[in-house]
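This report refers to the structure that appears directly beneath it.
Removed: one protein chain of the complex. Kept in place: all other protein chains.
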Amino acid sequence: MGRYVVRRLLQMVPVFIGATLLIFLMVNVMGDPVAGLCGERQCDAATTARLKQEFGLDRPVWQQYLTYMGNVFTGDFGTAFNGQPVTELMATAFPVTARLTVVAILFEIVIGITLGVITGMRRGRPVDTGVLLATLVVISVPTFVTGLLLQLLLGVEWGWIRPSVSPDAAFGELLVPGLVLASVSLAYVTRLTRTSIAENRRSDYVRTAVAKGLPRRRVVTRHLLRNSLIPVVTFIGADIGFLMGGAIVTERIFNIHGVGYQLYQGILRQNTQTVVGFVTVLVLVFLVTNLLVDLLYAVLDPRIRYA
Amino acid sequence: MPLDAGDAGDVQVTGPRSRGERLLDVRDLRVEFRTRDGVARAVNGVSWAVDAGETLAVLGESGSGKSVTAQAVMGILDVPPGRITGGEVLFKGRDLLRMKEDERRRIRGAEMAMIFQDALSSLNPVVPVGDQLGEMFVVHRGMSRKDARARAVELMDRVRIPAARQRVGDYPHQFSGGMRQRIMIAMALALEPALIIADEPTTALDVTVQAQVMDLLAELRREYRMGLVLITHDLGVVADVADRIAVMYAGRIVESAPVHDLYRAPAHPYTRGLLDSIPRLDRKGHALHAIKGLPPNLMDIPPGCAFHPRCPAARDVCRTDVPPPHPVDEHRGSACHFWRECLHD
């Protein structure tokens, strides 16, 4: 296992470099890296030239990338448009998005798995058809539409929630945004659980468990669920990275000051340092969660062996 | 209600267990499968019985309904699409098909157990074998997990798995095919049931391992004095271990006889065909006989005798009349209109 982890970590290096380089190039295409540095005003030509030299922006892109990455590894992510260090923005933004993601993941686990188990056990019955149809609808409605509609209904029409989340972004306030963020994945979790349960329900080892005279409850929990949830757990694990990167839409709708919000601001103000910094961290989160999921897989399924 | 022992002498609730007592009596069992393409009649009025300590072999090609019969008896049929449409399954005199599910569950595993063909897929891949064995004691006997594990080690020793104590925590995929099937056997034996149903227990194994596993099963059956229903398509397996044979074709029993009588002189053309298709050393150089044609489509079983399209001796009556079971002698029966001719052929 130790050797596998090392090998995987080594494999992550080129992917990390590739992804950050790609973003670095994209951002360079995006526009003028110094544009945001003079506050709200446009920089004059002399200042621009001076700043460009100061930041090494007159050098080739690959040199800039190396310098930037070198700085990143010493903990220096550069400066945001308002003069704040990017790391400070991260320190306020990441906990918010992390909370939002936790709420979303909890919804996936509680609602998604429950619905999946219920429908998987009653395949072809009205409950199954109904839930299946509902998941299709949820998958089909883009997140931003779901968000706007829920905000309209719960926040504006019925007044159950505040339409926009306060800067503290406590867990309670994040319930509805978390549900919105989770919605599409929730539907996938339901479908995946359903398929997995329905498949395993016909399996030989479940038949054996019944033939052993185990009570139905034990057959389901000890034998059926234990096997069926392996792919579901790995899906949910891998979803953490996706949700954090995809929270931008939800955060914009509910005015949550998380990662997506900062990135959006960074892009609007063409602040390369903010954008590259945040994306770099997101890519890292994505890669690390994927590695953890693969390791988790081995814990859950003893047949998996790492070579 | 407490009974006065002196007055209750004429009421015998349970008798002593002895060989010859009827253990399982399957009567006129019928099972259907409803599929998108129609209704498949898998079992069409099957009757057979096993006595305590007896080994009955149920023989037939795939699709003859032998496994479905076993699943219906065991109560593990997939419902739907399967459906039991008639018959009785008397276990120690009580009809299993009329029992409440919970009552029936307590019998499963404890009083009648089943061994499946493919041990790899029949064992839970993500649970250590020791836990799967111990589960029998935890659920049916209320033992603690620790005690149950100790019993699991004993059982693994019993079925001669080397280093049982070290391997009790291993997973099914870490064992060889033969060892896995031994674990299946251990699981069936765990609570010393009165009856074991073994569905093709050696078919998935290498030929060399087949004999070992079969010998072990026969030995343990003798030791525990259990009834055994051996479901197989392999006549070779049957000869050594079975007391009686029931031959199935298209969801019916076509012949039932003590094993030696059946081998000496079959009373049904299908049985004869099966026997002729075994390669034999003493008939080297002779062409092997194969039964011509294919088993019937269960959604469209031929009228009359289901075997008539493949039968070399079929006559007009076979195409129209279903042959009833004829008693050949007091121990055997044949569902062939012309069983006499067949017997003396």
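Read from first to last, the chains carry the letters A and B; within each, the first residue is number 1.
The rule is simple: a residue touches a chain if its C-beta (ideal position, glycine included) is under 8 Å from a C-beta of that chain, and two chains touch if they have at least 3 such contacts.
Assume contacts and distances are computed from a predicted model.
Q: Looking at UniProt, which of "Peptide ABC transporter permease", "Substrate-binding domain-containing protein", "Glycine--tRNA ligase alpha subunit" or "Acyl carrier protein" names the chain that isn't shown?
A: UniProt protein name of the non-displayed chain: "Peptide ABC transporter permease".
Q: Which candidate, A:V61, A:L136 or A:A170, sits in contact with the chain we can't see?
A: With A:V61, A:L136 or A:A170 as choices, the missing chain is touched by A:L136.
Q: Taking the full complex into account, find the residue in B:A204, B:L262 or B:C305 that is in contact with the omitted chain.
A: B:A204
Q: For chain A, which residues reach the chain that was dropped from this view?
A: Residues of chain A in touch with the missing chain: 14-16, 18-19, 22-23, 26-27, 29-31, 136-137, 139-145, 148-149, 152, 156, 195, 202, 204, 207, 242, 245-246, 248-249, 252, 263-264, 267-268, 270, 275, 279, 282-283, 286-287, 294, 297-298, 303-307.
The rule is short, and it goes like this: only the chains that are shown with their structure count from here on.
Q: What is the distance, in whole Å, between the centres of chain A and chain B, each centre taken as the mean of its C-alpha atoms?
A: So the centre of chain A lies 54 Å away from the centre of chain B.
Q: In the complex, go through chain B and note every residue touching chain A.
A: It is residues 74-76, 78, 105-110, 113-114, 116, 118, 121-127, 135-136, 139-140, 171, 173, 187 of chain B that touch chain A.
Q: Considering only the defined contacts, which chain A positions touch chain B in the complex?
A: 202-205, 207-215, 218, 222-223, 226-227, 230, 300-303
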